[in-house]
Each structure stands twice: as structure tokens, then as C-alpha cells.
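In what follows, a structure is listed as C-alpha cells, so that the remarks can point back to it.
Of the protein chains in this complex, one is absent; all others appear in place.
Up next, chain A:
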Amino acid sequence: MYRQLSQAEIEILKQQGCVAENWENVEVSISFSAEGISNVRFAGNIKLGTQRGKVQIDEGILKPATIRNCFIENCTIGENVFLSNVGSLINYKLGNQVVIENVGSVVVSGKSAFGNGHEIEVLNEGGGRELPVFDKLSAQIAYLLVIYRHNSTLIEKLKKLVSKYVETKRSIVGEIGENSIIQHTKSIKNVKIGPFAKIIGASKLVEGTIDSKQEAPVYIGEEVVAEDFIVLSGSKIDGSAILTSTFVGQGVKIGRQFSAENTTLFANSEAFHGEACSVFAGPYTVTHHKSTLLIAGMFSFYNAGSGSNQSNHMYKLGPIHQGIVERGSKTGSLSYMLWPCRVGAFSVVMNKHAGNFDTTELPFSYISVSDGKSVLTPAMNLFTVGTARDSKKWPTRDRRTGSEKLDLISFELFNPYIIQKIIDGSELLNKLHETTPKSKEFAKHKGVHINRLMLRTSKRYYDLAVNVFLTNQLVERLKDKSYSSLHEIIKLLKPAVESGCEKWIDLLGMIAEKKAINNLIELVCNEEIKTVENLQNGFVKIQKESAERSYAWSIAKLKALQNIDVSQISKQELITIVSDWKTNSIKFKNMILKDAEKEFDQLSRIGFGIDGDDDTENTADFEAIRGTYTNNSFIIGLKNEIAEIDSTYTTVIKKLEKLPE
């Protein structure tokens, strides 16, 4: 509720150095007091809340509500704000307890959608996969928009949904949510700012949305320049970062002079020092080092070593080449890839590759260069302690503290998508083994050379991983339940959903059955999905059903690969499966332990104890820094997992043995 100023109040304001184009256009809250308002020039329609309490400027620092030394035009100002030295504050609605101090201008000019609907050219620098960004964009919606260009109807309908949403955001008035703090910032134009945001010392923010929330505030720090952008909740951008046409997802960290252009960085990504250009970066894309240029690539759960570099310049008709780096992969220091390339999941790329390759069928590989050739060692990364550690750390590093988590993330290391890749890899290695003569040192496949000797061994590693995953599905169902007959077990093991060996896909972090995604796409194409919220809910529903579908897929695969039919399984078959599961699972964990041991071996100790007089001192120095193998928490965790496997085996076998014949 607002009222006109009384004549007495106008006089007080004038005495306090305030000026208005027309005092009749300055409305105030019922309990308004002119105290604390000085040297303010009002223009246009103004609505002022009561300024009587205290405002928190920083932790432990409270100041009385104040509006001073400001030019304010067409604004609605909440209660108990602190506005001091603001060159221009035009066309904004401010929530309660907002602080704006030492700021050049905060202006909305014309009608703006605040970065919503702005198209960014991800993946293909030359365009063609333009992604309209908006403040409810999830990695999965983005994936459909960017990757499904073969389905023109889908793209058209999706863009229509996005446009409809964007229209709801268009306004001539901007918002600065309650408890937001903007200090020492030069210029903000056409930026919508959510509650509890902190913008401290930014240089220039133009055409954007800062979707801050109380439970997941956004921080924009010193010398940041951002144009045409969306920054979602819980993210932190500072250290002179420069963002142009960039979408920043939830819980992202950007800083130390990182620059990004035409780029997305979805949930929990981290980008420092380097540069990103036309990068379609899914959740957990991490680049920390100088001289790292990510360009025209799709990444997720990715770690860029220092000086990682790619180029898309092998073109004659514009920069059309792109790189697909599947989930969980890493690029080593000074590694280089010449797009187009496709790197299989959880692989490590080292050295400088001058040729193009596609290793999607060979996940968990090391891809290096020897004598100028790209050499792939399959399955090498299956049992490394790094892979095991990564898969455990990602869920613990989810920085999204808000209630709404837009990106749907499948954290598990093994799932139908990855296992199918491994099965494909095993079949491929078998074929290559059969067709590569012993006289050849290498087999060739889609741009990489594979040492012939590794074909059979790597296939065994792949098969071990598949076996552990599939049998584990059964053991998981059997371990905590009680049953007194085989009939009850068969009922327990029967999947709740119908599913064959359907294809699964990775939608930038979310693993899903392709059939389910196709159904969702059909709903979009038929216009049965009418809003972006409905579409997002569709993805959420698929993710909720995915555990049961994953189980059904595994059961179908067990039948297809090992002729195990759970609907007709015998007691003896179950005992054999559980025994094999135990043996293989422990073997798998032991191989990771072996790899972990290397972290404590003689080579790892080089450089420790440099002034030591004997091995005792050298060892003491190493152990003071790195600890010991036996005390390492990761090693202890792995050993506990092995003990757990043993204990589960004993429990399940006991129950199975009690069953009547």
C-alpha cells in the first residue's frame, strides 16, 4: 500500500537535498519516514518503502537504512534498503534489505528478456547448433536442442517452448531480489538479479539473469565482465572472468581470468585461468590451468590437464568440426586433439594427436601417441585408482544447495550405457584379435592403433567389468531380503518393468533409456508437452524410473550374454552366480588396490627426503606428506568394500543353501 507524500515530508526531503521531477509521482509506504533519505534526485514514477531499520552490509556489519547520493528513476524500492552513491538506478524493482553502494549505473533500457532466449553457438563455432538459453535450462533440454538437429520438428517445437517461456520474462522493469548486495560495480544494464545475490566490484554486466536464491546465492566478484548471460543459483564468478554469450549452470565456479564465449558450463563445473570457445560443457567439466583452450567440444565429468588444447581448424568450409569427449574422460598436460574426434567414456588422452579418431566403442582407454601414431590401450583406465576415486568424489562435490536441481545427473560409474559400451568394446577387440595376424604389431580401428598383444587381455578386463555389473544386480536384490523358496526368489528377481536390451544414452550427464527419451520427444513433437517445465518434469520422471529400467536391462543382458534366465533359475545356478560375483568383484577391487599401491612405491617417493641421510628419514618425509598405504582413507575404504563383498557373499549363500532342493 502506497500513499502520496505529505507537504511536510516533501519539505523535509528538500531540506535533505532531494529533488523530484514531480513530487506527485513519488509514492511512499503508509509508515514512510523521510529520515535517512538525502541528496536523491527522483524522476518518473517512484514507490518508496519504509526506511527505518538496519541493513546488513556484510557479515556482522549493519548500517541504518539509507538512500543517499542517488539518481532514481521509475523504481519501486522495498523496505530498509541501503542505497548510497548510485549514479543511475533506472527502471528497477528492489526487494527489501537491498544494498547498492558505489555503483555507476543499474539500468533497464527498453524491453529486455534479461539474457533469456539469447542464442549461443555451442559445439560448432560456425553455428548450426544455436542454443537459446534461459533461466530454467537443464543440461538435458540443452542436449536435445544442440544434439538432435536431425529432428527438425523437435527443434522447431522446442524453440517454440523456449520462446513461450522467454516471453514471460520480457519486461521494461528489472528486479533486484531481497537482501542482494551490489557494491563498487561500474555498470549493470538489463540484468535481473535474484535474492541474496552478491555483486562486488564487477566491471560490466549486460543483458543477463543472475538467478540467485536464498538457499543458493550467486556471487559475482571483482572485475567480472559478462554480456548476454545466464548465471544460475549457487554459482560464483570472480577474478576478472570474462563471459560473452555464456550460460552458467548451478553450483559452478569461474574465476582467475577465465574467459568464455558461446559456452555452457552446467552444474558443478569449474573453470579457471583458461579459455572456452563454443564449448558445450555438461556437469562437472573442470579446467583449472593456464594455456588450456577448450574449443568446439562437448564434455561432461571432464578434467582438463594444463595446456590441454583442441583445434577445429582443419576445415575448408568454415569451422564445422566438433569434438565429443564422453563422460569421465581426462586430457593430460599439453595434450592436443585435432577435431573431429570422439573420445570414449572414462578415457585418458595424452600427447599431441595429429589425426582424427573415434574411440566411442572402447571406453576406459589410454590414448597416447607413439611414433606419430595415436595408440589406444583399451580398458587400462578401468582399474585405476583415479577412476575409482573420481566416481566417488563427484556426488560429494555437488554444490547445488537449492531445492530445485535442474541438471539431472547419473553419478554411478557403471550403468547400462557404459556397460553396453564395454560389451561393444569386448566384441570389437575379439573381432580385431581374430583378424589381426601375429606378424602385425598393431590393429587399426577408426584412427587409432591398438597393440595386438592387448586385444585379448583388454577383452578379459572388459568382460570382468560386465560380469561384475550384471551379477551385482542380482546380488543387490538378494542380499537384504528374506525368502524361503525358489519361487519367492524368482518373484523377487522379476523386473517390475518390461525392458529388453534397449539402447541407453548419455544426455549430458543423465543416463537414460533411448526409448523413454524418444517417447518424450514424441510428446514434444505432438505438442502434448506445452511448457519447458512440463518437459523438465518429463526428464525427472524418466530419471526416477531409471533404476528399475536399469535392472530390467541387466536381466535382459544376463539372458542374452550368459543365458541366465531369472524366471527359470535354479538354486545351484544362483549359488554359482553369487560365488562368481564374489570372486570377480574382489578381483576387480584388488586390481584397483594394486594401482593405488603405486602411489606409495619407490617411484612416487622421488623428491621426498631430499636432505635425508638415510632411507628412514626419506620414508619419514614421504609419509609425513602422503601418509602410508595402510592409513590412506581411500585404501581403507576399498578394503572395507572387499570385506563387505565377503560378508554379503556369506549372508546370501547361507540363505540360498537353506532353500529346499
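Descriptive notes on the structure:
Rule of thumb we're sticking to: contacts are C-beta pairs under 8 Å (C-beta built on N, C-alpha and C of every residue); 3 or more make two chains touch, one makes a residue touch a chain; residues count from 1.
Basically, contacts and distances are computed from a predicted model.
Protein name for the hidden chain, per its UniProt entry and selected from "2-oxoacid:ferredoxin oxidoreductase subunit beta", "Acyl carrier protein", "Phenylacetate--CoA ligase family protein" or "ABC transporter domain-containing protein": "Acyl carrier protein". Here one chain is not drawn; of A:L453, A:A496, A:A560 or A:I636, the residue touching it is A:L453. Between the chain not shown and the residues A:F71, A:Y336, A:Y366 or A:F608, the one that touches is A:Y366.
Among A:L232, A:M380 or A:A516, only A:M380 touches the chain left out of the display. Looking at chain A, the residues touching the absent chain are 366, 368, 377, 380, 451, 453-454, 456-457, 460-461, 587, 590-591, 594-595, 598, 601-603.
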